[in-house]
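Here the complex is missing a single protein chain, while all its other protein chains stay put.
Coming up: subunit A.
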Amino acid sequence: MDIEKLQAELDKDLEMLRARDFWGALALIGCAVFFLWRTSFIPFLGENRAGVSGAEWYNSAAIVPFGIWLAMLLLGLVLLRIAIKAGGAKRAFSSVGLGWNRQEAIRIGSIAVIMGMFIFALVPRVDFILASGLVITALIYGFHAGRLGRMLQAAGAVTLPGIYALSMHFPQAEWNKPHDDDWVVLAAWMLLSVWMLVHDRSRIARSTPWIALLTPLILVTAMAFGFRQNVPNRGGLLFSQIEYHYYVTLRPLWRD
């Protein structure tokens, strides 16, 4: 009985996979056609460029890309055939057939928003320690207990300061300076930490502020002063102070 049940589940998984493969194959075919068209911009059959004779077919920069995208197109068609034969096309238009799960969609959506805001909005504009602290806190708070409400709150806690930083300091010229957006992120981080500590008394919740503070602090200082590497947003609220005191207060102690 158990084996039958397991087999039925496996069959259902395979049906779902083939429905996804149907869409995947269509996307792949679309991609292959688009890039074949883009590859046609690269000189191929002895074309001239700016009056200079271009490549012969056999050393053209387009030959390998043409081969790759033609192979992709072919494999896309093979995958489409497999998906259709396995009934993927029939189930491709139903959410059940695709294996749509609202809870999972919210979970992944929240993670995507947090990661997107972190990389696109916060890291370029806000002090790295503050941005990372906020994101670590949000991810632990939002996903440790597996509750949807918390996931959305965590996404909101990162999105609001992210949108603020994006809208107020969009141009690259404004990225590497201490700004009001650093303070907004700091406030969001504090609020989220307090909220987390009030609503959750577990050991994980109590240790989260320490993890969120110490991880980026150690990493950034090790990178900047240990490995002497570039770190994001050197002019950020905290890092600019750390860097100043490292060179002005601390370093003379062993240099002198």
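As a convention for this text, a contact is a pair of C-beta atoms (placed from the backbone, for glycine too) under 8 Å apart; a residue touches a chain by one contact, two chains touch by 3 or more; residues count from 1.
The definition used in the following text is that contacts and distances are computed from a predicted model.
Asker: One chain of this complex is not shown here; going by its UniProt record, which of these names is it: "Tripartite tricarboxylate transporter permease", "Ribose transport system ATP-binding protein", "Acetaldehyde dehydrogenase" or "4-hydroxy-2-oxovalerate aldolase"?
Answerer: Missing chain, UniProt protein name: "Tripartite tricarboxylate transporter permease".
Asker: For the chain left off this view, which of A:V33, A:I111, A:L152 or A:M190 is in contact with it?
Answerer: A:I111
Asker: Which of A:A92, A:V126 or A:L139 sits in contact with the chain that's absent?
Answerer: Considering all chains, including the one not shown, the answer is A:L139.
Asker: Using the touch definition from the top, which of A:A8, A:L191 or A:I204 touches the missing chain?
Answerer: Spelled out, the listed residue whose C-beta touches the missing chain is A:I204.
Asker: Could I get the residues of subunit A that touch the absent chain, sorted low to high?
Answerer: The missing chain touches subunit A at positions 17, 20-21, 24, 28, 35, 38-39, 42-43, 55-65, 68-69, 71-72, 75-76, 78-79, 82, 107-108, 111-112, 115-116, 118-120, 123-124, 128, 132, 135-136, 139-140, 143-146, 204, 208, 211, 215-216, 219-220, 223, 227-232.
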